[in-house]
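The other protein chains are all here in position, but one chain of the complex has been omitted.
Naming follows writing order (A, B and C), and every chain is counted from residue 1.
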Amino acid sequence: MAGNSFGQIFKITTFGESHGDGVGVVIDGCPSEIPLSPKDFVYDMARRRPGKHRLESPRKEKDQVNILSGVFQDKTTGTPITLFIQNRDVDSRPYDVLQDVFRPGHADFSYFKKYGHFDYRGGGRYSARETAARVAAGVVAGKILEPLGIGVVAYTLELGGIRAAHEDLKAIGENILCCPDPAAAKLMEEAVSRAKKDGDSLGGIAEIKVTGCPPGLGEPVFDKLDAELAKALMSVGAVKGVEIGAGFEAARLRGSENNDPIDPQGFRSNNAGGILGGISNGDEIVVRVAMKPIPSILLKQDTVDRKGRSAKLEFAGRSDISAIPRVIPILEAMVKVVLVDHILRSRAVT
Amino acid sequence: MAGNSFGQIFKITTFGESHGDGVGVVIDGCPSEIPLSPKDFVYDMARRRPGKHRLESPRKEKDQVNILSGVFQDKTTGTPITLFIQNRDVDSRPYDVLQDVFRPGHADFSYFKKYGHFDYRGGGRYSARETAARVAAGVVAGKILEPLGIGVVAYTLELGGIRAAHEDLKAIGENILCCPDPAAAKLMEEAVSRAKKDGDSLGGIAEIKVTGCPPGLGEPVFDKLDAELAKALMSVGAVKGVEIGAGFEAARLRGSENNDPIDPQGFRSNNAGGILGGISNGDEIVVRVAMKPIPSILLKQDTVDRKGRSAKLEFAGRSDISAIPRVIPILEAMVKVVLVDHILRSRAVT
Amino acid sequence: MAGNSFGQIFKITTFGESHGDGVGVVIDGCPSEIPLSPKDFVYDMARRRPGKHRLESPRKEKDQVNILSGVFQDKTTGTPITLFIQNRDVDSRPYDVLQDVFRPGHADFSYFKKYGHFDYRGGGRYSARETAARVAAGVVAGKILEPLGIGVVAYTLELGGIRAAHEDLKAIGENILCCPDPAAAKLMEEAVSRAKKDGDSLGGIAEIKVTGCPPGLGEPVFDKLDAELAKALMSVGAVKGVEIGAGFEAARLRGSENNDPIDPQGFRSNNAGGILGGISNGDEIVVRVAMKPIPSILLKQDTVDRKGRSAKLEFAGRSDISAIPRVIPILEAMVKVVLVDHILRSRAVT
Partner (left out) sequence: MAGNSFGQIFKITTFGESHGDGVGVVIDGCPSEIPLSPKDFVYDMARRRPGKHRLESPRKEKDQVNILSGVFQDKTTGTPITLFIQNRDVDSRPYDVLQDVFRPGHADFSYFKKYGHFDYRGGGRYSARETAARVAAGVVAGKILEPLGIGVVAYTLELGGIRAAHEDLKAIGENILCCPDPAAAKLMEEAVSRAKKDGDSLGGIAEIKVTGCPPGLGEPVFDKLDAELAKALMSVGAVKGVEIGAGFEAARLRGSENNDPIDPQGFRSNNAGGILGGISNGDEIVVRVAMKPIPSILLKQDTVDRKGRSAKLEFAGRSDISAIPRVIPILEAMVKVVLVDHILRSRAVT
C-alpha cells in the first residue's frame, strides 16, 4: 500500500535510505532452483555505480550485493530472497543545508508536505541510491529470462539534444554513454562536458528493446503489458514520459500508416512496439523514456525554506550531469521484473 | 491477478463483453455516505456514447447505468457498488469474419495467442465497450473529488496533426471535438471528414489537467502518482504514450531551464507537471497522452488467418475515425480513480 | 481492501444486499476453456435455499444464477465471470423495527458503529443472503477441481449437542440435515423441532473433508493452506471456531501420540488433517467448524436502541433454527475456492 512493492507474483519490495545502513530488496515469489550467487550482480551493479571509469574496474566494486536469504547451495529455494547493499562513504554533512531549504526539481518539497518528518540526508528514501536495489532485483529476474531466450537491452537514443542516427547494438558497450551510434556518442560527450563547465545538467531519451518475447504476455484491461511497463519506468526518478512503439508519433499517423500488416512470416512493421491490446504479439518490444535533466545543478536557484520564506540555493552535492547512462541498467531491471512477473502470471492461469 | 482490477483502496473491477449481456464495474472501498443516484451518470455516459449528436440528447440516453448494489436511500453504504450497463443493438454478425482473420492493429492476434478460446464478437472483452464501465466508476470517484475542490478536465490538444494554439477551457464543451481552441477545432473537423472519406482514421493527443490537487498525494518508489497515472492512462485502448509536465520536451532542456523555481507564492513554472519525486506538489497536474489512429479502417489490409495463411481484410464494422473525442471522459475517469485511490491511501497512514 | 474479495489468483468479489436488486460475484482469474452453464449451479443453489423441501424440487428453483459475463459458447474465456442472483420476495417491512433497535447476536450494532449509514433491511450486506454468491463461486471452483480428481464434502457432525457416531458419507444426501449418521440425524431433527417450539435456535459442528488433494498446496509462513482455510471458513457468518485434523484435541496429546508415523504407503494416522507446515501432504484434509446458534429467535430479548436506551426486542423475521444444514454448501464453496486459488498459485512458480 505504501508503494514500496512492485509485481504480483514476482514481487519485489525495496527498502533503505541513501545515508542509512544501506539499501536492499526482498523478492518474494521467485521460483526455486534458479542458480544465483553474488558474482551474478557484479556487472550490472558496476554499470549503475557512479564514477567515470566504472566500466573498467569491476574489481574495485563497492556496491557489493549480499544475499541475506532465499538461496541455498547457490540455488534459489522458493523462499524470499533478500539482497542488501551497504552504504559506504556517506558523509551527510553537505546535506545539512536541506534541513532548511527545498531544492527546486527535487522531491524535498513534496515529501515535506506529505510526511512532515523525513530523512533529508541525500534525499533519503527518494535518493537515486534506492535504484541499486532495483538493479539487484533485475539481475535475479534476468536469471529467469535468460534460459527462456528473452533479452532486454537499453541504450541512449538522445542526450542533450543529440540523437543517435542509427542503432548498432554492439557499439553500446563500447562508449561510456551507452549509445548505439559511436559518432553521436562523441557529440554527446562534448555536450556533457559543456554542461558540466556551465554548472548545469542535461536530459535525454533512452530506448529499451526486448527480444525473444513470446506472444501472450500481459493481461487485458488494466494490467496490460504496456501499462505495467509505463508504470515501472515512470517510477524511475527522472522519467517524465514513456512511449511504446511509434508512441507520440503515432498520434500524427493515419490508421493505414500505423497499422502493422501481418504476413505469414510475422508483422511487416512494428508501430505497435510488440504489444497489441496490452498483450505481447511476439514481435520485438520497443519502449522509449524521456529523462528530465538532473535537478542538482551548481547554478544559484530561487527557492523557499521550510517556513515558506524566499531563499537562494547554491548546493554542491555530488551529482551526475545526466541520469544517462547510469539509468540504463535500472531501466533494464524494471523491464525484466515486469516481464518475469507476467510470465509467472501467465503460467498461473493457462 | 488477471488484470481486471485497478486501485488499492478504491478498487474497481470491470467485467463484461461488447456482445454479451452488458458491461459493468464493482467498486470496493468507496466510503459510505457519498450521495449517488442514476442521474449522476447521464452526462459522462453521454459524452462517451457513439453518435454525432450525443451531446444534444441525453434524454435518449441508451447507456443507462443501473446501480445493482452498494447504494441505499441515494447514499453509498460502504459496501461494494455494482454498476451495470446493458448491451443493446448488438448485432454480432458483422464480426463473424473475425472468427477467421486477424484485424491489423487490433488485439485479435495477441488474444488468440494468449487464450486460444475467446469471444471474438466486436472484440469481446478488449472492445472499447469495456470503457463504459470505467466512465461509470469515474463518476463515483468524481463525487468524492468534487467536495474536496479537485477538478479533472481532459481535452483535445492535437488531432490529425492539427494542434490547438491556445487553451480556452470554456471552449471545450462548445465543439464536438472537445478542443479548447475553436479555430483549431474547425480544422480538426475537416481533417476528420477527409479521413472518413478516405476510409481511413486519425490519431491525436489529449491533455488532462487536475486543479485543486493538494500536495502529498502519491507514494514514493513504485506507486508514484505519475507512475500510477501512466499505468491508468496507458491501459486505455489506443494510448501509445504518456508524458507528465514538460514530458519528452524535458529531455531537451537543461536543468537550469527545467527546474521550477519556488516562490513564497508557489512554483514559478510547471515543467514538473505538478509532481515531484512521484508526489503531488500542490501545483496543477498536467498529463498528455498520445492516441494512435483507430485500427478499424475501410481500406483493404494485408493480414493472416488463424492458420497463419495470407489473407485480405475489408471490414465494415461501425467505428469512429478517431478515439478522440469519445476517449475524453474515459481519460478523466481514470485520472479521477487514481486520485481518489491515493487520497484514501494517504488517509490510511497519516 | 474493503474486504469483499477473496483469493489471490482465483479472486472472487461478492456484492449485493439482501433487500436490494440481488447478490452476485465477479470471479477474476478463472482459467479459460472451463465448461460452464447455468444448469451447473442448480444443485448447490438448491441446497443453500431456505425451505424444508428444497432438495425435492430443483425445478422450482428460485435462486437462479445468471451468467452476466466471462462465458462464451458455454466455456469460460479467461475474462471476469460475473454471476448474479436476483432477489425476489423481499418484503422488507418486517425489518423496519431494526431502524431503531439492535438485534443481540447480530451485526446491527457493530455495523452502525462502523458506518453510521447502512442498509438495515434484512441485515443488508451482512445478511446470509450474501452467501448465495459464494455458493455460485464455489460451483465454478468445483468445475476446476473435478477433472483433477479433488473432492470436497461437508456434513453435519453435531447439532444441538447430538453428535454423529459414525460417518457414512452416502447417508449425507439421504437426510435433510446432511448428517452421515442416520440415527443421529433423527435425534437432531427432534432437537430442531423442540427448539422451534421454544422459539429458540441451535448451534452445531460441521466437518469438511477434501479427498484427492495433491501434496504441495499452500504457501509457507502466512498463506499456509490451513491459515487460508481458517480465514475462509471463519468468514462465514455464524462460524466461531475452526480446527484442522486433531484440532483442539491435539492440545491434550503428547508428541508421540500426535505425530503421524510415515509408511511407504503413506501416513499411518491423520492428526495433521492433511496439512504439515501449512502445506498439503497428500493425505485427506479434515477441517471442523463450530457454528453458533442462529441469533434470530422469537423469545423476547434485552437490547438498546440507536440512542443507547434500553429496549425489548421481539422480532419475527423469517429464520432458520440452525445455520446447519444450509451452511453446508457454503462451507464446501469456501474450501473449493481456497483450493483452486492455491492450485493456480502453485502453477505460477513451479
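We adopt the following convention: contacts are C-beta pairs under 8 Å (C-beta built on N, C-alpha and C of every residue); 3 or more make two chains touch, one makes a residue touch a chain.
Every value quoted in this text rests on a predicted model; they were computed, and no experiment measured them.
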item	value
Touch partners, limited to displayed chains, of the chain removed from view	A, B, C
Listed residues C:Ile150, C:Val210 or C:Ala348, member touching the removed chain	C:Ala348
Contact with the hidden chain (one of C:Pro35, C:Pro50 or C:Gly161)	C:Gly161
Contacts of chain C with the absent chain, listed as residue ranges	1-6, 8-9, 14, 102, 104-107, 109-111, 113-115, 125-126, 130, 158, 160-161, 195, 198, 200-205, 215-216, 218-224, 226-235, 237, 240-264, 268, 271-273, 275-282, 290-297, 299, 301-304, 308-310, 345-346, 348-350
Missing-partner contacts on chain A, residue numbers	1-5, 8-9, 11, 13-17, 20-24, 26, 28-30, 32-33, 66, 68-70, 72, 75, 77-82, 84, 114-119, 124-125
Touching residues (missing chain, whole complex) on chain B	9, 29-32, 78-79, 220, 344-345, 347-350
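By our rule, only the chains that are shown with their structure count from here on.
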item	value
Angle of the C-alpha superposing rotation, chain A to chain C, to the nearest 5 degrees	180
Cα-centroid distance, chain A relative to chain B, in whole angstrom	27
Rounded Å distance between chain A and chain C, as computed from the means of their C-alpha atoms	47
Geometric centre distance via CA averages, chain C-chain B, whole Å	39
Residues of chain A touching at least two other chains	9, 220, 345, 348-350
